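To start, the structure under review is shown below, and the notes come after it.
Some chains have been omitted; the remaining ones sit where they do in the full complex.
For clarity, chains are labelled A, B and C in written order, and residue numbers in each chain start from 1.
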Amino acid sequence: MNDLQPAGLDYATLDFERATRCGFPEVVFGEGKTVPWTLGVVQRLHDAEQTAFVTRVNAEQAAALRLAYPAGVHDVLARTFVLRAGDIGISLGDVLVVTAGTGDLPVAHEAKVTAEVMGANATLIVDVGVAGLHRIIKQVPRLRRADVIIVVAGMDGALPSVVGGLVDCPVVAVPTSIGYGAAFGGVAALLTMLNSCAAGVAVVNIDAGFKAGELAARIIRRLHPR
Amino acid sequence: MNDLQPAGLDYATLDFERATRCGFPEVVFGEGKTVPWTLGVVQRLHDAEQTAFVTRVNAEQAAALRLAYPAGVHDVLARTFVLRAGDIGISLGDVLVVTAGTGDLPVAHEAKVTAEVMGANATLIVDVGVAGLHRIIKQVPRLRRADVIIVVAGMDGALPSVVGGLVDCPVVAVPTSIGYGAAFGGVAALLTMLNSCAAGVAVVNIDAGFKAGELAARIIRRLHPR
Amino acid sequence: MNDLQPAGLDYATLDFERATRCGFPEVVFGEGKTVPWTLGVVQRLHDAEQTAFVTRVNAEQAAALRLAYPAGVHDVLARTFVLRAGDIGISLGDVLVVTAGTGDLPVAHEAKVTAEVMGANATLIVDVGVAGLHRIIKQVPRLRRADVIIVVAGMDGALPSVVGGLVDCPVVAVPTSIGYGAAFGGVAALLTMLNSCAAGVAVVNIDAGFKAGELAARIIRRLHPR
C-alpha cells in the first residue's frame, strides 16, 4: 500500500467530511466486508466522533460489533448496527413506511431505522397490498398527514401507483425481491414502479430500504432545518 | 410445391375442422401476409361456409377485403375484418372489458370484437386506471355482475391486481405496449400481471386483445352451451 | 407499530372479507415468512372460522403447523397445508391437470390441491409431453370432457399449444422451472406459452400451480353456483 492513502487504512479511505456535505456521516455497507474490515472502519468513525451506521450486517459481523461496542444497537430484522456519537436530537417530520406484504418487512425496517438514525420520525404500516384494497383505503387519512411516504412492495409492485394517486406528498418506492418465477428477484416490481401511472413516485434500487430512508431524511431535514 | 399440401394453397394449409374441435373456425392473423395471401385464405374459408375473421389487418389488406367482400365488417380501431357465415345467434354471457388508459383502447376493442364475433356479449369500460382509484371503485357493482373480466393495461399494468381482488370471476389480463422507457414495449406490464398479488388473474401476450377475447368466449360457451 | 393496524398483528393485516369478495379466504404465502409469523396468521384465520390454506410451506413451517393443528393436512409434494373451517361441500366441475413431464409434478400437485380446496373436482394426467405425441392424443376424449384444463410444462413449454388446439374449453398454462441452460428457470416455457399459436390459452407465473388452481376454481364456481 502506498503513502497516498488519506485515511490510514489499506482497505478503506474514509470520507470524514460526508456529514458536512450531505448531512450525515459515511454509512458502512456491511456486505462483502470481512469482520476485521468492518470493525476497522467503525473504529475509525468512532475515533472521529462520528455516528457509525452499518447496514446489511451479517450474523458474524453483528456479533463482533456487539462485543466491541456494547453501546451500539443491532436491529436483527433490519440488519443494521448503530453506534451513536453525541446526543440524539429530537426526531422530526413524519415519514410513513408502508408495505404491501409481510415478506417486505425486513426492507421496510431498514428504511425506518435509517430514517430514524438520520433524525426523522418514522412510522410503519404493514401488509396493505392492493389485493385487499380496503386496507390501504382505510389508511388514507393517515397517508395524507405524512411528509414523505416510503412504499415497500415485491411481486407486482403495484402499491406505489395506488398510493401516489391518493396523496400529494412525495412517494419513494422500494421494490423488494419477494416473489418467485417472473418476479426475477425484484425486477418486476422495479419496472412496475418506474412505470407508475401515478405521478409523484421515485424509485430506489431493489431491497434498498437504506436508500429510501436516507432520501426521506433529506426531505425531512429540508422541512425542519436545525 | 408438392402434392402433399392438403388445403390446395401453396402458402397455407387451412384447418377446416377448427370450429368442430375448438368452437370457432381458424382465425386469420393478418400481420406478415401479403394482400393476395390474405384474400386467398378468406376466400377458402368463405367457400367452406365458415366465418372468416381476420385480425391485425393493415390499411391495404382492409381495402382489398372490403372491395372483395362488401358484406364484411372492418373495425378500424380494432384492426379486424369479419365476414360472417350463416345467421348470427344471440350473444350470451357478460364479458366486461376494462382499460386502464385511453391508449389501451385499440387492444381493448380487439378483445371486445373477438368475444362478440365468437358469440359473447361484451361491454367496455374505459380509462379507470389505479392512479384515480375512485374510478374503478365506482364500477365495483358492475364488475361483480360480469362472468369474465378482461383488463387491458400498459405502463405499470397494475389494474388487474386491483380488479382481481374485488371480484370472484376469472380475470384475463392483457398487457399493452403503451408507455415509454422502462415499459420496454409492454414487458413491464406483462411482468406486473404475471406477479399479480391478487389471485384469479391469468395473462395473455402483450397487445393480444384477440387472445383475451377468444378465451373469454370459451368460458362463456361453457356457461351457456348451445 | 402504530394503532392503525386493523388486524392486530404487527407483521400482517389480514383481509377477512376476501371470501365474500373473491369466493375464498385469504391464502397464506409461506415463502419468506418466519415460523411465528406463519403460525400467527393461521391462528387468526382459524379464530375467524375461515379455512387456512398455506402454500409453499417449507419443512420447518410444516412441522410447526402440523404440531399446532393436527387436523390440518400437509401435502409434501404440493408444499401445502390446509386447515379446513366447517364442513367440506361436494366438489364440482371437472378440472384436468396435465403435465408434460415427471419433473412438473410438484407444481401440478399444487394446482390440483388448490382447485380441490376451493371446491373443484380435479384429476391429474402425468408426463404426456409432445416428444411422444401419441400420449396426449390418446387422452383427447378425456381432454374434451374437461371444463378447464391446466397444462403444466417446463423446458420448451410446447404442450399447451397442442392442447389448446384440441379442445374448446379454457386452458390455463403453467410454465415450470424444470430444464437447464437456455430454459432460464422457466422463462423459455413462459414465452412459449405467451406466444401459443393456439388460442384459448392464458398463462400464469412460472411454477404458479396455486394461481392456476385458483383460476380454475373461479371458472368452476361460475359453472356451478352454490
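We adopt the following convention: a contact is a pair of C-beta atoms (placed from the backbone, for glycine too) under 8 Å apart; a residue touches a chain by one contact, two chains touch by 3 or more.
In this text, all values refer to a predicted model and were calculated from it rather than measured experimentally.
Q: Since every chain here shares one sequence and 3 of them are in place, how many copies does the full complex have in this file?
A: 8
FYI, only the chains that are shown with their structure count from here on.
Q: Call it same or different for subunit A and subunit C: same when shared residue numbers make up over half of all numbers used at their interface.
A: Subunit A and subunit C contact each other through largely non-matching residue numbers.
Q: Can you check how far apart subunit B and subunit C are, centre to centre, with Cα atoms defining each centre and the answer in Å?
A: Result: the chain centres lie 26 Å from each other.
Q: Using Cα averages as centroids, what's the distance between subunit A and subunit B in whole Å?
A: Inter-chain centre distance comes to 44 Å.
Q: Where the CA atoms of subunit A average out and where those of subunit C average out, how many Å apart are those spots?
A: Those two chain centres are 35 Å apart.
Q: Would you mind listing the residues of subunit B that make contact with two or more other chains?
A: In subunit B, residues 164-166, 194-195, 198-199 touch at least two other chains, as defined above.
Q: Quick check on the complex: what are the subunit C residues that touch subunit A?
A: 1-2, 4-6, 9-13, 15, 17-18, 26, 29, 31-33, 37, 41, 56, 175, 177, 185-187, 190, 205-208
Q: Could you list, by residue number, the parts of subunit B that touch subunit A in their complex?
A: 100-101, 129-133, 137, 155-158, 161-162, 164-166, 179, 181-184, 187-189, 191-199
Q: For subunit A, which residues are in contact with subunit C within the complex?
A: The contact residues of subunit A facing subunit C are 101-103, 105, 123-128, 131-132, 134-135, 138-139, 142, 178, 180-183.
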